[in-house]
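With one protein chain withheld, the remaining protein chains of the complex are depicted in position.
Which chain is which? They are A, B and C, in the order written, and residues in each are numbered from 1.
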Amino acid sequence: MIGSAVLLLLIVVAVAAPWIVPYRFDEMSILNRLKPPSLRNWLGTDEFGRDVFSRTLIGARLSLLMGFAATAVSLAIGVPLGLWAGYRRGRVDEIVMRSTDVLLSFPPIMLGLLLLAVTPPSLWKMIVAVGIVYVPSTVRLTRSVTLDLAGEEFVQAARARGERTSYILHAEILPNAWPPIMVEASLRVTFAILLGAALSFIGLGAQPPSSDWGLMIAEARPLIDRAPWVAIAPGIAMGITVIAVNLLGDGLREALDPRMHRKGG
Amino acid sequence: MTAPLLTLDNLTLAYQTGRGTLRALNSVSLGVGAGETLAVVGESGSGKSSIAFATMGLLGPEAAISGSIRFDGTELVGLDEASRRDLRGRSIGMVFQDPFTSLNPSLRVGEQVAEPLVYHQGLTRPAALERAIAALGEVGLPSPRELASAYPHQLSGGMQQRVLIASAIVCDPRILILDEPTTALDVTVEAQILDLLDHLRRSRGLGMLFITHNLGVVNRIADRVCVLYAGQVVEIGAKEAVLGRSSHPYTKGLLASLPQLSAQGRSQRIAPIPGRFPDLVDPPPGCIFAPRCPFAEEKCAAPQALTVDDTGSGARCWKSGRLPGWPQADTAPRVAQPAGAGEEPLLRAEHLVKRYRRGRIGGGIAWTRKFGVLPWPEVRAEIVNAVDDISIDVRRGETLGLVGESGSGKSTLGRTVLRLIDPSAGRLLFEGVDVAAAPADDLQDLRKRAQIVFQNPDSSLNPRRKVGDAIARAVALQTNVPREGRRAHVEDLLDRVGLPRSYYDRYPHQLSGGEKQRVGIARALATGPDFIVCDEPVSALDVSVQATVLNLLDELRDDLKLSYLFISHDLSVVAYIADRIAVMYSGRICEIGDAKDVLSPPYHPYTQALLSAVPLATPGAEKSERIRLRGDRPPSEGERSGCVFHTRCPRALGDICATTMPPLQEPRPGHRIACHLPLDELMRAPSALPAAAE
Amino acid sequence: MAIYVIKRLLGIVAILAVMSVLVFAITQVMPGNVANILAGQFADDATIKAIEHKLGLDAPAYVQYWRWAGGVLSGNLGNSIIMERPVGPLIWEAFKSSALLAILAFIMVAVFGILLGVIAAIRQNRFADHAVSLFSYVGVSVPEFFWAIVAIIVFARYLNWLPSGGAGNISQGFWVWASHLVLPVLTLTLTLIAHVSRLTRSSMIETLRSNYVRNARAKGLPEKVIIRRHALRNALLPTITVLAIDVGWLLGNIVVVEAVFSYPGIGRLLLFAIERHDLPLIQAGILLIAAVYCFANLIADLLYAYFNPKIRYGHAES
């Protein structure tokens, strides 16, 4: 599980970043700007003389927060809706499904753009917006898993002994619906990181002097000739992060694959 | 006996697992001659399918094979892939268990049958297709030319299995390997396929290696039998010898575990094989069956050799030939249930109906309004009558057996009477109270007093819950056992179903199929019910396990005064356990009555066919006259005006059967038959049970 | 099937209608409005009021919406408020350019994605599989704007092979025209191909393990035939659905890619409109993109039905 090892390392670095970085992420030094990587500044400095290494590490924090928090938002809204729609069927299901149809007809970035255009951008609003973008797909997945599980005999057994719907949903269905939802969620973390970066890149996400990776790349864009390291460092950092989360997702998928599970059990 | 075409000699098959080497097959030796059928019989885990895959060369690279497989003088073990491929399909054909998934869904049937001809015999596609159409005709498919251009999903299961057989024999192989070819099929269809295979063997002189778990099927099809247990051949020999005068304790046990399809079979309990299947990574050192063998003694601690005499018979047991019969079940003899005809039934369904809607191509459009505004075309739906005007009673303390083939609606009926499915119409009286339309909140009494045991042990327990918790939840919900007493109460229930108390803290995946089914029973008992729907509770289990579960259910009923609605596709099982039997076909009950009345004439023609189709394991039974049904599908929804069985009925009278609902005839009180045939005509039918079993 | 298509078309109309209300509502709560932008810096309130009145922005929201919707129903998409020109041709021009980009990228993604996926599945756990995996991981893990910048630097700036942005005109010759498409199409392809190739791989592996492939092996067919005739056809069915989803991603990524490559497409037009709150332009752009996406899904479902005999010759299940 290289993925989880790298990701764990990233999370540790991200959490500890404020204490381990050599410079503050917004510490400027005008005389020292656009310096190539050196012993003093491992990844060089940007146009305000800020240390790219420090900024990249702090950026890891933002990116991971973005990815996980937005995914959490999408799960928090999408999973209950999906459970409800999938178990209740009928009219509830119809309304929920048609609403997701509408939201799914927006390409993700468009929906993000529209949602963010409403309010002035900030990290938290971006997290919520990106989270909302991924609600419909979470609803759909949860619903389809719930539909399958609702037909399982242990759910019928719970109904036969007179359990309430809420109990059946949270105690019988949800624990069994988690594995596929988690696998999907791990992929969604990467989508959220990338979508967040794209929104920041366009200027609707994180705001300066934040060291969000998307924003760092956007800001470094005009300088790519003079100081390529300013753009490359966050680009590579983002690549590593997303690959790590992807690997973790693949690992999860293999570990939680129902077929593998049945063979093993 | 001719010289064998296919010979397995000391074939051993091993896999490396995390815990050590798993020996799926251990020194298996057998031979199949031309025109001969060798049946390999065994329970799940015996390694019987591995024999087929090893012979075909379809095992993955992770399987380590040693020993020898010889076909017509050619050694197959270690043969290069190209040569093996050349043999497959051309000289050795194979038919798999599951026809529904073994045909490519996106290729036309004709192409799939013709394919091997193109690659093995270099035929052009049109020529190959002609040969394929001939083969489809040979396996008994009607209008093969039209059928060749159909896609697999358009065919029924029986037809699909015929297609698979056609594609296996189209290149005129000399050996046909069949891996449980009828297991997925209904018993009436199974009978047709077995007839076909027998015919092919005779007409083509095919050697068949027939793999199955079903001793009845073995009796019907095999010349010789090879009994496999835990990767070893424990007994081999002519069918009459192995089934009639079995010399290995395991074979004896298997035969004793079978419920007898006879009126008398009911009077004594079946005697199961005790214990659990051995761990193949760490098998017992001596005789592999010794831990479960009632005859075991010290000498059995040594490995046993298979001694084959010159007739080709033998058993892997030093005591073979000197063994007594399998011991009788030591539990109490079965008590005949009081008839109780007069009193009010516990559960009564009156004209119960459950309909589903299903879209139908060509049904036309009905314009409706979606959300009240948007014009919306809906396909006119076809109504599926899963439960079609059924009235039944379940009396206190009795077991009502409900038998029917797949799709007959028996499970829907079982769930509808529990209100797990809401009925579309009709009344449902539980102790005289109509619960058919009661709101879900008012069903608590029904929920406490009526429970269900499911078919599938894998799906009936929540994989993420401890066994004990699942049972305790029902105790908490429906009884007033105080919180601190619940664990003890659950442990009592575990005792009741014959599970160790330590199983309270286990998870379902740590249990075997039979154990899971016991947990399912304990869970149903936890609310203290009077009535339990047993929905195919033993269908997924091996014969020996099935027997123990049946015994358990039977004992519980007697001890706890329970009533069962016992649903099964297996007439032998129903005949064994039920006091009364209802025969269901396509949503309707065609015959209902006391078990012994239903099992003897007069029969409904469907009951008669069903009875005659059941393969029995008693040698000689296979030779009796059998009734064969046409086709395998009930009439479609538009044609349901008359008797639903008329499309397949061998005794149909003509138009009247198709247009008029059959009358209910009552030859004896409580025994009702829905048929147009006059009663005396029905009376004239011979007993469908073979004489040997009477 | 015709009923199904009618149903889906009506569904799309309903979705677009709901969407237009949603977009309208969102633009209503956006801070700042188009009048502020038209008036420019330091406009006094009187000026803004005068402009709002001229544009009818002082009417109640439902009246404004109805004016717009009435126009659309009578075939008039309205005028761009900022650019003072009809939205129809404006959007159509941009859409044509984007469609060219999207179609090319889509073909690349479909062809190479499927090819790579199949190769990886056949060579499962061998070098080719790992190479494809690595390639797709890298492609999917770095955002498209980063690849776009890298591509400009490498191919336009240093190697000088390709133009760095903009759209070529076919009148300038084929190569000029085509050369402008290479980098944007490559960038779009790179970020989407992984999705298709990974799904094709897993669906192919699943198919290769299926009973009917086992049956085909038992018939002694050559491995090539098994892959081509038996496995591929069935494995590609789920890929059709994925490709439809990818159309959505493509339409999203195209916004960013067009921005970086200065490509005059619908994505950039829409960004332009959103920044300036030019409602008729936003509405038309979003609805067009959504309609394309809905139709892509419809076509995918129809193709799926067409290639899946179970649906084509089936007893329809509701």
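Going forward, a residue touches a chain if its C-beta (ideal position, glycine included) is under 8 Å from a C-beta of that chain, and two chains touch if they have at least 3 such contacts.
In this text, contacts and distances are computed from a predicted model.
Asker: Determine which name in "ABC transporter substrate-binding protein", "Sarcosine oxidase subunit delta", "TAT-variant-translocated molybdopterin oxidoreductase" or "4Fe-4S dicluster domain-containing protein" the UniProt entry assigns to the undisplayed chain of the complex.
Answerer: "ABC transporter substrate-binding protein"
Asker: Can you list the shown chains that the absent chain is in touch with?
Answerer: The chain that is not shown is in contact with A, C.
Asker: May I ask which residue of C:Ile37, C:Leu100, C:Val138 or C:Val225 touches the chain that does not appear here?
Answerer: For the chain that is not drawn, the touching residue is C:Ile37.
Asker: Touching the left-out chain: which of C:Lys54, C:Arg67 or C:Arg228?
Answerer: Looking across C:Lys54, C:Arg67 or C:Arg228, the contact with the absent chain belongs to C:Lys54.
Asker: Need a quick check: the contact residues on subunit A for the chain that isn't drawn.
Answerer: Residues of subunit A in touch with the missing chain: 28, 30, 33, 47-48, 120-121, 203, 207-209, 221-226.
Asker: For subunit C, which residues lie in contact with the unshown chain of the complex?
Answerer: Residues in contact with the chain left out: 31-32, 35-44, 46-47, 50-51, 53-54, 82-85, 90, 93-94, 97, 149, 152-153, 156-157, 160, 163-167, 259-262, 264-265, 268-269, 272, 275-277.
By definition in this document, only the chains that are shown with their structure count from here on.
Asker: Should the pattern of chain-chain touching be classed as line, ring, star, complete or other?
Answerer: Graph shape here is complete: every pair of chains touches.
Asker: Compute the centre of every chain as the mean of its C-alpha atoms, then state which one is farthest from the centre of subunit C.
Answerer: B
Asker: How many angstrom lie between the centres of subunit A and subunit B, each centre taken as the mean Cα position?
Answerer: Averaging C-alpha atoms per chain gives centres 48 Å apart.
Asker: Just give me the whole-number Å value for how far the CA centre of subunit B lies from that of subunit C.
Answerer: Going by mean C-alpha positions, subunit B sits 51 Å from subunit C.
Asker: Nearest whole angstrom, what separates the Cα centre of subunit A from the Cα centre of subunit C?
Answerer: Here the centre of subunit C sits 21 Å away from the centre of subunit A.
Asker: Which residue numbers or ranges of subunit B touch two or more of the other chains?
Answerer: Answer for subunit B, listing residues that touch two or more other chains: there are none.
Asker: Name the residues of subunit C that each touch 2 or more other chains.
Answerer: 14
Asker: For subunit A, which residues count as touching subunit C in their complex?
Answerer: Subunit A reaches subunit C through residues 98, 101-102, 104-110, 113-115, 117-120, 190, 194, 197-198, 201-202, 214, 217-218, 221, 224-225, 228, 231, 235-236, 238-243, 246-247.
Asker: So in the complex, which bits of subunit B are touching subunit C?
Answerer: 56, 58, 85-90, 93-94, 96, 98, 101-107, 115-116, 119-120, 150-151, 153-154, 164, 167-168, 357-361, 365, 370, 374-377, 379, 381
Asker: Flag every residue of subunit C that touches subunit A in the complex, lowest number first.
Answerer: 11, 14-16, 18-19, 22-23, 26, 29-31, 137-138, 140-146, 149-150, 153, 157, 248-249, 251-253, 255-256, 259, 270-271, 274, 286, 289-290, 293-294
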